[in-house]
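Excluded from the complex is one protein chain; the other protein chains are retained at their positions.
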Amino acid sequence: MDINGRVKEMDENGIQVQVLSFTSPGCQACTSAAEGEALAREANNWVYEQCKQNPSRFANLGAVCMIRPEEAAKEAKRCFEELNFVGIILNDYQSVSDEEAPDFAEPSEVDGKRLYYDNKSYDVFFKVLEDAGKPFYCHPRLIQGQFFKSRPWLAASVHGFKIQASHHILALITGGLFDRFPKLQMMFGHMGEGITGDLWRIDHRLDRSRFPTLKMDKQKMVRDYFAENIHITTSGHYSTRMLQAAMAELGADRIQFAIDYPYEDDLKNGSDWIDSCPISEPDRVKIARNNAVKLLRLDQAPWNMSLDASRKELEIGGMTSHVWGYGLSQH
Amino acid sequence: MDINGRVKEMDENGIQVQVLSFTSPGCQACTSAAEGEALAREANNWVYEQCKQNPSRFANLGAVCMIRPEEAAKEAKRCFEELNFVGIILNDYQSVSDEEAPDFAEPSEVDGKRLYYDNKSYDVFFKVLEDAGKPFYCHPRLIQGQFFKSRPWLAASVHGFKIQASHHILALITGGLFDRFPKLQMMFGHMGEGITGDLWRIDHRLDRSRFPTLKMDKQKMVRDYFAENIHITTSGHYSTRMLQAAMAELGADRIQFAIDYPYEDDLKNGSDWIDSCPISEPDRVKIARNNAVKLLRLDQAPWNMSLDASRKELEIGGMTSHVWGYGLSQH
Amino acid sequence: MDINGRVKEMDENGIQVQVLSFTSPGCQACTSAAEGEALAREANNWVYEQCKQNPSRFANLGAVCMIRPEEAAKEAKRCFEELNFVGIILNDYQSVSDEEAPDFAEPSEVDGKRLYYDNKSYDVFFKVLEDAGKPFYCHPRLIQGQFFKSRPWLAASVHGFKIQASHHILALITGGLFDRFPKLQMMFGHMGEGITGDLWRIDHRLDRSRFPTLKMDKQKMVRDYFAENIHITTSGHYSTRMLQAAMAELGADRIQFAIDYPYEDDLKNGSDWIDSCPISEPDRVKIARNNAVKLLRLDQAPWNMSLDASRKELEIGGMTSHVWGYGLSQH
Partner (left out) sequence: MDINGRVKEMDENGIQVQVLSFTSPGCQACTSAAEGEALAREANNWVYEQCKQNPSRFANLGAVCMIRPEEAAKEAKRCFEELNFVGIILNDYQSVSDEEAPDFAEPSEVDGKRLYYDNKSYDVFFKVLEDAGKPFYCHPRLIQGQFFKSRPWLAASVHGFKIQASHHILALITGGLFDRFPKLQMMFGHMGEGITGDLWRIDHRLDRSRFPTLKMDKQKMVRDYFAENIHITTSGHYSTRMLQAAMAELGADRIQFAIDYPYEDDLKNGSDWIDSCPISEPDRVKIARNNAVKLLRLDQAPWNMSLDASRKELEIGGMTSHVWGYGLSQH
């Protein structure tokens, strides 16, 4: 990662802060705990060092290996307290070897044992996040299986990413995570991973009486968690119509502009879109900047950004202060 | 099926024509060809007999077993020529036993061998449809696998239906089916099975250069097929915001009102929604009636419906002539 | 008017046909009948001659003086039968001198006597249009009065145009014009002259019981006329959000792309907008081309345009066949 080149590119595109994270699958593909935990520490330290020279231009999401929840909790805590990271990145499910698989591991038909975070064993981890007031980002991994091997163009960002991620995200919500941690905040990208548009049907069909094992608060709707615990980003989905649909479904306060670098390698493409797409200026400033400042607490040092900038404060010929929400970097 | 009770209920809800079909998984779950083909014939003949007394109030989608494409083609032809059916229902992939599996069968990690219709072996079947000018409807099946066994509330209409169906639908489109049969028309429900909202991203990420085996016309976008070969229905997804989003994405000419009976067992719920949701009256008449009349050719005998009814022709205190597009019936 | 320069500019912006008309206030400002009628004939003949060399690239709206309805009817007839014009332009109300004012003239507080076309005396004129299947376009004039003299920036296209025009348009509709001529078609521009967005409130507040002299069919709503007799254009109002709102209110079949030349003197500005604004491709082709072809019957000679072009037929890198609906020309 060329940090200086990155700052230059940010300046050219009016991006004030980039949020960096260890890209998919990251630690989630390490099937051994010791290895994964070491990788997380190394990645976190490395990016911390990289950003030292420009601390106010970058914010980081910490990587964690999710095989041992206690260890994940510790590394998250270290990220927040020692490295001033703004949240955690989770690249979908955690793979784990048969040898190290904890008893809550689930068999997968296509790629060995998997760990999903709707299991209560992860409460120790999510408690650290809730207590620190730090969100986590749920990023997709490739979808696996024979069907996609024969049709590889459907396995990744065209289709499979959102499918795999949406399974896990819905498992977290319906598993009661946000009932146990009502202040916890989750982010995910790609304009909602295909879930946002189906909220009505999800709530309409989630028949409490048919599913006694459903863990989610039976008085709540999935929609309620989107109003209190969830933020989506535009990463890699610069569709004005779908941004408008997401705004209609969720309101403008829980949508954040993001690029999806390096999957989207042209900052200008995304930046130009958010600067010019036909949404109202007050909503544009929220989505392109203010919402992220609030959630990630970029009003604190070293960023010291204003919490409620208006379009006028930002503008000298176009929006000049994006928070590039969750451009994912790889090193 | 109580055909008289059904007509009564239709009258009460202003539904002029119901489109009936053999519900999921239907013949697609028969793993033996002979058995599946017999079931298809039986189902088609049975519903034909049932509707004989009220031929102008019902239209039928024919069931077929898809293990032997030639036989599926024959039964489709019989449905059109002898039974005056308006199209074909396909309940997602066809299951098949190891013994009878044709060489294009695909191994599935979770439920034995599967047949997907993007394989060219099915050209003989789709040619019959295109030649007859009859559409097919792609209806979901339950999603399978360990993940969903532990979270059964996600396996069906809440989430899994759309996931499983969207895999197959995208496989058909990107597999070049509509390049080989440019006049063929496909329908699917649930407000687009999660695909409609992601058209921008699908086209944005479908990188032709990375996938040399991609069979779809490389000059076209997935969006183009939605403009020429695809129709979606509102079945089980009475969300006004998502209907509006679908209209923005596809235009109003390729969206059809449908109920999703018996999964939605309250006709009044869906009928009241389409009668009152805040869309323009010209679009309401298209979506609730005219689009289906055109696609299913209900202007012909025995239905003899006008092709372009206006709101005024229909109305005596509310919309009175829905075509209940694709309420699926089970007998 | 430099007809060759105009064709060149059209080619550069992918405009196949321009619809020309005598710009505001045109004959409507002539307060003497003889003078106004002569001007109409002269203007119509002149533009007919101008377009002779490129008959398939232009279509004309005929000018008429509205002081003597019989004469207006005659000139309209001549325009259709001898000059092959596609409709009529009316630049809002007709001014008339005290001497020539017919008995249905109305006193105006600000600029002498005025004639509004909701008076039944004009039935003879509108009958010619309905019989010929030709629409008329209602274009604004400047608003008059002391208030606007002190605030001249509000008098014209910023505000006054739409105000003055909306009075007249609503008078025509509520005056029963379309009840007497149910096939007559009216067009107006600027995304609906401020009326489209208030249809709900207009119908909600149009209290039949309070207004016994209201002439409009009391069984109908103003909205109904927008579904059967009215077309709006985008002239001078390239707002994507408002186009989307108009589509939601009226449906996509009654909205036409137009530029508003010479008030908008940059063809590229409008053409680029309609080519790229985030509406669906099927709707884009309707709005940018097909709707105008149908209404103006440009499928006939000398234009011979296809009635239902698809995006694919038109496209070689962008929309290439706009009908520049109602760019108004002045000579």
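Just so it is clear, A, B and C label the chains in written order, and each chain counts residues from 1 on its own.
Just so it is clear, contacts are C-beta pairs under 8 Å (C-beta built on N, C-alpha and C of every residue); 3 or more make two chains touch, one makes a residue touch a chain.
Keep in mind it's a predicted model, so treat the numbers as computed, not measured.
Colleague: Just one of A:77, A:297 or A:311 touches the chain that is missing; which is it?
Modeller: A:311
Colleague: Looking at the whole complex, which of A:51, A:163, A:250 or A:274 touches the chain that is not displayed?
Modeller: A:250
Colleague: Of the residues C:95, C:166 or C:185, which one touches the chain left out of the display?
Modeller: The single option touching the absent chain is C:166.
Colleague: If I consider the whole complex, including the chain that's not displayed, which of B:133, B:278 or B:302 touches that chain?
Modeller: B:278
Colleague: Of the residues listed, C:52, C:183, C:241 or C:268, which one is in contact with the missing chain?
Modeller: Missing-chain contact among the listed residues: C:241.
Colleague: At which residues does chain C meet the chain that is not included here?
Modeller: Touching the missing chain: residues 106-110, 116, 118, 145-147, 150-154, 156-159, 162-163, 166-167, 170-171, 174-175, 190-191, 194, 196-202, 204-207, 210-211, 213-214, 236-239, 241-242, 244-245, 248-249.
Colleague: For chain B, which positions touch the chain that isn't shown here?
Modeller: Residues in contact with the chain left out: 239-241, 244, 277-278.
Colleague: Pick out the residues on chain A that sit against the missing chain.
Modeller: With respect to the unshown chain, the touching residues of chain A are 223-224, 227-228, 244, 248-254, 279-283, 286, 310-312.
Just so we're on the same page, only the chains that are shown with their structure count from here on.
Colleague: Going by C-alpha centres, which chain is most central here?
Modeller: The chain sitting closest to the overall C-alpha centre is B.
Colleague: Just the number, please: Cα centre separation of chain A and chain B in whole Å.
Modeller: Chain centres of chain A and chain B, defined by C-alpha means, are spaced 35 Å apart.
Colleague: Would you kindly tell me how far, in whole Å, the mean C-alpha position of chain C lies from that of chain B?
Modeller: Here the centre of chain C sits 42 Å away from the centre of chain B.
Colleague: When you check chain C against every other chain, which residues touch at least two of them?
Modeller: 244
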